[in-house]
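I have placed the structure first, in the form of structure tokens, so that the comments after it can refer back to it.
Here the complex is missing one protein chain, while the rest keep their positions.
Here is chain A:
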Amino acid sequence: MQTPLLQVKHISKTYMNPKGWFRREHVRAIKSLSFELKRAHTLAVIGEAGSGKSTLAHLLAGEMEPSSGDILLHGQSLNDTNKRQRCMDIRLIPQMPSLSLNPRQRVSTQILAPLVQHRSITHALRQQKLYGTMRDVGLLEEHANYYPNMLSASQRLRVTLARAMIVDPEVLVFDQTLSAMDITMRAQLINLLTKLQQSRGMAYVMIGHQLSMIRHLADHVMVMQHGEVIEFDQTNNVFKAPASDYTKRMVYAYNELTQGSNG
């Protein structure tokens, strides 16, 4: 059998908060979490606030190391030794695209930042890559010289997408990126992401999104609670027969809502 693109094996994460002068408070944000993700597939991660979803995003994106366990890409363990490459292979799309752009830097500089840092490629090639990626995410060439405040919210999101994709990553992690978006923007984005996934074969980890998005995009759904996985199934099954209480409530509310708006 082919090894899956991304394998997460029993990772855990314990935060140690200094509390007072000498004591420390241990917060076990993730307790032994495992899953696999295939190329061009999408995994949705849902769960209550504080269930450890963002922590999972940090761990995947390489912002911090798990306290124990392994994250493997193409069967290869990711750790400190290949940290730089790993930050290029698994890219994070932050929650607030507008806040994640430097207001004092031109769009082109920010999209190119990861390339400039990591690869010694020629100027011409870099420009070609810049405009190619911008076109893929639906930006115009002239946007390259804009500053972020000259763009609309949806264009800023596209800039963060382009910045993530310019290094040809294999996995994109969305940490609640789309939850704050209005419906038209979300619809546009679902189309864009589906298209990009087909053309580039990227895998998505979509954290904390509305069920309507999940239904359109996700192949699997993982439900977290208190740092543990309480449900993991194909999207269809989750919608047809939710297992955990949390999911039941979500699906029930979702059905009420969609049927209400239909009828």
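Please note the rule applied: a residue touches a chain if its C-beta (ideal position, glycine included) is under 8 Å from a C-beta of that chain, and two chains touch if they have at least 3 such contacts; residues count from 1.
Just so we're on the same page, contacts and distances are computed from a predicted model.
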item: Candidate names "Competence protein ComFA", "Electron transfer flavoprotein subunit beta", "Sarcosine oxidase subunit delta" or "ABC transporter permease subunit"; UniProt protein name, chain not shown; value: "ABC transporter permease subunit"
item: Touch with the omitted chain, as defined above, among A:33, A:46, A:59 or A:144; value: A:144
item: Options A:25, A:48, A:63 or A:256, residue touching the unrepresented chain; value: A:63
item: Contacting the left-out chain in the complete assembly, out of A:27, A:72, A:96 or A:230; value: A:96
item: On chain A, residues whose C-beta touches the chain left out of the figure; value: 61-63, 84, 87-88, 91-92, 94-96, 99-106, 108, 113-114, 117-118, 123-124, 127-128, 131, 141-142, 144-147, 149-150, 160, 163
